[in-house]
Every structure is written in C-alpha cells, then in structure tokens.
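With one protein chain removed, the remaining protein chains of the complex are shown where they sit.
== chain A ==
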Amino acid sequence: RLFHAAAVRWGSRSLASDASAAREPSAELVEVPLAQTGEGIAECELLRWFVSEGDQVDEFQQLCEVQSDKATIEITSRFKGTVHQIQFAPGDIVKVGETLLKMIVNGSQVVPHDSLASSPDIPLGVDTSTSPSREGNAPRGSLSTPAVRHLVKQYGLSIDDIQGTGRDGRVLKEDVLNYAASKGLLQEAPSALEENVGQVELPEGGKPLLDPHFYEDKSIPLRGYQRAMVKSMSLAAKVPHFHYLEEINCDALVQLKASFQKENKDHDVKHTFLPFLIKSLSMALSKYPLLNSSFVEETNEVILKGFHNIGVAMATEQGLVVPTIKKVQSLSILEITKELSRLHEMALQNRLSTNDITGGTITLSNIGAIGGKFGSPVLNLPEVAIIALGRIQKLPRFDDEENVYPSSTINVRSLPYIHT
C-alpha cells in the first residue's frame, strides 16, 4: 500500500496501438511515475522488478523495489491492470516523476491529468489510509478510502458499480452497505449486533431486577465486516479504539446532590458526585449493553455481560487500584455511596479482597478527584470501554437569548472499543 504510483493520462485519449489493448475498448494506457519518497530525494535507484511485461497485476501488488538513500522501498500498484511496458532496468537511476512503467487499466480507475496535483513537492499516490489529507489524489471514478475498498471486497462487489454520495462523488461506507443491502447481501452483521442490542429492554419496575435470568451474560458471534475488521486489527496487535469527548451540563446533578445532602441524616454517609455518575452509567448501559461487554478473540464473540460491575479507579500509596461495585443496576444511590465508601476505605488500608478487584465489566476513572480537568484513559482489557470524568467546573455558558450564565459542566472522555 506504500507508494502507490499515481497515474497520468495524457490530454487526448491515447490507447495502446497493439492488439491487446484494443480488445478492451474502455482500457487506458497509463504512465506510472516514481512517486516522491521523502524530502529532498530527487531520484532513486531501481533495484528489481517483481513483474514482467504482460503480467496482470492487482491493486496493492508489489511492482518493483527501489533504493532511496538509506532505504529499500517496495512500490505497489495503484491499479488493477496489465503491465504494458517497463521503462527502466535494475541499476538504473530514476528521477522522481519519471515514468517507471506503462500499464493498461480499466478507464474508470484513472483520473484526468489536469485534476492531479502536479507540484513535485506533493507526494503522488501516497496511501490515503496513512494521510487522509491526500485523498484528493484518488481516481475520480472510484474515489474512496482503502477501508471502504476493503469492505467492497468483503462483499465481493466492484467499487465501480457503487454510486458515491460523499464529497466529489466519494464512495462512503454507507454507500457500500446500501448497495450490498440492495443486492440482498446484508442478512447477517452489521445488523446482527444491533438486532441483539434492541432485544435488551430497560427494566420496568422492580420485577426484572429480581429475576436471575435478567443478569445472565449473552454472547454474540461477530460476522462479516466486524469479524474481518477485528481480525485484521488483532493481527496488527493493536486494540482498535476511538476517543469520544463530551462536555456535559450537570446543573441538575449539582441540584440533585444538594437535595440528597439536605435530606441526609446519617453522619457516616457523605454524598459525592461519583455514586450519581455510577448509577447514571448503569442506566445508560441498560440502554446500550454493547458498552458493557467483553470481546473474546479466540471465538470472535462479543459477550454482553449480565452484571453492571463498574470499576472505579482509585489512587493509593501503593498505586492505582480499580475496585468494582457489583450489580450496580440493582443498587440504589445510597447503597452505591456506602459500597464506594467501603471500597475506598479498604483500598486505603490495602485490604481489598480479590472479589473486590475482579469481575469488572466497565471502568470509570474519576480523575476529577485529584484536580485534573481530564485525563487520558486507556482500556482495561477485556472490557470494551473506559470513561474518564473530569472535575466539575463552573464555566460561563450562553443561554438561548445569548446571555452568559454560570453552568456546572463536567468533561467526559470515553474510549469504547467496537464502534459499530
């Protein structure tokens, strides 16, 4: 995928004169130049070819290897097509921009010359997945990111058949999914996960909370696109994640806590914001159980956990601990407050039990307690999400009439794993 050679099509349609090109009336002869490999590099030495004239090549297939100063670099093909003419031999010095080879490609893969950036300083044909700002170099006929093209391949489709609804006719993921749906290819995932999610209902009254079945784990096998995505990301040995940052107005929360404090007759109980946030998280998890799940790589399954066992990060002299409050969905705010206090006390005395620190299904990191605005949470595997809470601050905000008023806000940063 590195160093796709961009294609240049000369002004007038120039089809190859030999018979092989004439068989494909929509074929174009494209000149594939050596792309820029680094600042100040004006030329490379051609080391070897991986293809010969007449060979069919696929998109992303290695074409040749060049040497640029200290590095040998494999050049891969931007297009699917046929090698028509090789212009350099091993040992030759090729200047950046010179034509390496000519290829016969399907016309829709090629973009007109005048719409390509012609400045030699701009790396031509650099893979869009590594530098999204260069997406403009993609051929107009099938403008899309490699991730989308991969999805197209997953469904066994041709990107040329898909109408792009994005900017400049870009083919987006939704376009692919809609097209696949129209072809009847979407019986399984990505809808599978969403279907299962829809089946979990919010508790009505107290009844479900007493029903042990309500707390059972449910397993969902990953299929299709999710499976492929996760598999490839696992191969790269990296947990896929994205950050979501939200600033939330919590004036109502401040009032609620104040009212609890006013009603509080028990001197051993001190009301803080955290139990309210823990309970709110649990209620949100009932609505979006996918965030309270764990991913099992061996079986490619997502397990929707039955209990809301919310881990709360705490700082102790020994370091960071994350004790968990079990089955939060069945606890009241007062019960959560008491349990949180108990765990905190145990943590400070270094007396947390194994049960206290295991079995978590999601983690809340309350960095606000030590004064930071927001931290940088990282996943506590095999959980699929972690939520970092900042300090509650009073900040100036505008109301609907554009008057400034003081508002309590909290920054919440979350890091979920599977983002379907």
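Assume a contact is a pair of C-beta atoms (placed from the backbone, for glycine too) under 8 Å apart; a residue touches a chain by one contact, two chains touch by 3 or more; residues count from 1.
Definition applied: contacts and distances are computed from a predicted model.
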(message) As a check of understanding, state which of "BPL/LPL catalytic domain-containing protein", "Lipoyl amidotransferase LIPT1, mitochondrial", "FAD-dependent oxidoreductase domain-containing protein 2" or "creatine kinase" is the UniProt name of the chain not shown.
(response) "BPL/LPL catalytic domain-containing protein"
(request) Could you tell which one of A:Glu45, A:Asp251, A:Glu301 or A:Glu335 touches the chain left off the display? (result) A:Glu45
(request) Give the residue, chosen from A:Gln62, A:Gln87, A:Gln154 or A:Ser286, that touches the chain omitted from the document. (result) A:Gln62
(request) Touching the absent chain in the whole complex: find that residue among A:Leu157, A:Leu172, A:Ala315 or A:Ile333. (result) A:Ala315
(request) Mind listing the chain A residues that contact the chain we can't see here? (result) 1-2, 37-39, 41, 45, 47-48, 50, 60, 62, 65, 67-74, 76, 90-91, 130-131, 235-239, 241, 313, 315, 319-320, 365, 367, 372, 375-381, 388
